[in-house]
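Let me give you the structure first, and then I'll get to my questions.
With one protein chain held back, the other chains of the complex are shown just where they sit.
Residue numbering begins at 1 within each chain, and the chains themselves are lettered A and B in the order written.
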Amino acid sequence: MTGTLLRIEGLTARYGTVQVLHGVDLEIGSDEIVALLGPNGAGKTTLLRALSRVVSSRGRMVFDGTDISSWSGARTATSGVGHVPEGRGTFVDLTVDENLRLGALARPRELKSTAGADLDMVYETFPVLQDMRRRTAGLLSGGQQQMLAVGRALMARPRLLLIDEPSLGLAPIVTRQLFDVLAQIRRRWSVSLLIAEQNARLSLEIADRAVVLAKGQVAVSGSAEELGYGDAVRRAYLGVANDEEGGKGAGR
Amino acid sequence: MRHVSRLIPRLGWIIALGIGVILPLLVSDFDLLDLSRVLTLAMAVAGLNLLVGHSGQVSVGHGAIFGLGGYAAMIPVVSFGWPWWAGVLLAAVLSLAFGILLGIPALKMGGANLGLLTIAVAVVFPLLLIRFQPLTGGTFGMFLPSPAISLPDSGFTSRQLEFWVCLLALAVVFVALRNLVHGRLGRALAAVRTSSLLAAANGIAVNRVKLIAFAVSSTVAGVAGALYALVVSIAVPDSYVFTFSIALLAASVIGGSRSWAGAIIGAAIIVYLPTLAEAFVGGQAAGNWSQFVYAAGLALCLIVAPSGIAGAVTSLLGRAFAYAPMRRAVVERSTDMRTTSTAP
Partner (left out) sequence: MTELLQQTLDGLSAGLIYGILALALSVVFQGTGMLNFAQGEMATLSAFVTLVFLQFGMPFWAVLPIVIVLSALGGALIERTVVRPLERSGELPLLTLGVALLLGINAMMAIIWGTNSRPFPSPFGQGVVTSLGLRMTYQQLGSLITLLAVLTVTILVFNRTSIGLRLRAVAQNPDSATLLGQHRGKWLMIGWGIAAAVGAFAALVAAPVLTLSPGMMTFPLLLALAAATLGGLTSRVGAVVGGLIVGVSNSLAGRYIPGLDGDLAIVVPFVITAIVVVIKPAGIFGKARTVRV
């Protein structure tokens, strides 16, 4: 890693009275791909949404040297943090082209002039979108909508791209293609990726590092190799879950 | 603690009924007229509450149904010499039929479209009254030369008798609606209101349940309208214009569309606000000012007391007596949803 792009310390978040994140620490370097793994309900989505400032949270969040923890969602989005939401967030009644142009509206001011070239680059990265430029986005298949979502976020020229469950509802072969593209994106768009995923194997293939979240806390983190080969991920998933369940059971 | 908190409202109703029964012996005939108006309007608003508060449907046309009931009672009583209760009965039958007739297509449309259909009814109704002049008396409407409800030898005035009749009718309506809401239909309505999709999946005949609510609500409004017209001895198209329909809807919300006491509060506001305004600004401006205050109150209520005046009072009392914890929990959850979905 060439330098720290994002550093969060002691991040907590709650929905009403239910606390979901219990002090998460995380670092992401420039041009790094980090896989965010963890069972359902671990708080992955919440963590990404907190980073995008659409869920209120406490704790330090330093992005590119600036503390962003008091920023609004809109400001974060236009300052280099892209977010591909869970469920893709497609604007179903807009055309594919309009969806992408919408992404470009979040570009930093100084990059407005290069939007055209980036649009071409998105179409180059996802040729299937080019063929469907004028189509209503709601008519795209799930996989195409996922590509559209990534393309739309890239149009904002983020430095950090948060991707929430890209494999959700996709056929294995499509997922594989998508991850191949994600692996290339980092160099072509010089962007760091934080990918929340259930598919640990595939994520670890393209990631440099992985962080396993369980019950709102970081359970394990390390390089993708360590976690992948040692099968530590599975142990961390199950191990943590079992320990906690056991503890609760004993308390009852 | 639990049964005490349940007893308090019941006791309150019994005391209120008791006061109601002796009230005609204490206040002047002049005041009784307004009080009877409150009772009948409260009935209509309660019917609307069943729709708005308990089944999640909107009617912007209950003023017209109220008027339909009024004319259905006035025409036979004035023109054909029927006894007043027969007129009320006819009003009930006609408004029930009308509710079903209106409800069927309305359900097919669903959502905002039901609102539109009822608006159309509210708008067209007074025009039709004027058009069918031979039957309805046109613009001048129907006029009762002498009170319809009277017992000449009883020693009670018509105003007193009217009040008792209205009170009895309101009590019957309240009890009936309450039982309806707490019974099987009520549970079905609650399910439909939360999610009609889910309700349908659980084997509830969504459309039938909604239709029943609409028909009952319409019947209640019709009977209320009949009594109202008989009490004030007049029915004119101008009384049943679009703004009256929306005033009823607003009364339901201001009072609290999930509270029966709220219906009385809402009705009292409709009746007394103009009088009150007149005390401050005289003449024609009074009507405008009372409409303005009404609107401002309505907006304020929506924002600060979304469950209406009765709802706000209940939850205040609840805090004092630990009453109605369920409702508070629901409110809390929904506000949480709101805060989580916006940035700090």
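Quick note on the criterion: contacts are C-beta pairs under 8 Å (C-beta built on N, C-alpha and C of every residue); 3 or more make two chains touch, one makes a residue touch a chain.
These numbers were taken from a predicted model, which means no experiment stands behind them.
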| item | value |
| --- | --- |
| Which displayed chains the unshown chain touches | A, B |
| Residue among A:74, A:111 or A:171 touching the omitted chain | A:74 |
| Residue among B:86, B:172, B:205 or B:295 that touches the chain left out of view | B:295 |
| Given B:58, B:91, B:167 or B:227, the one touching the chain that is not displayed | B:58 |
| Where the unshown chain meets chain B, residue by residue | 52, 56, 58, 60, 105, 108-113, 115-117, 119-120, 123-124, 127-128, 131, 242-243, 246-247, 249-250, 253, 284-285, 288-289, 291-292, 294-296, 298-299, 302-303, 306, 337-338, 341, 343 |
| Missing-chain contacts mapped onto chain A | 52, 54, 72-75, 77-78, 82-83, 85, 89-94, 98, 101-103, 105-106, 138, 152-153, 156 |
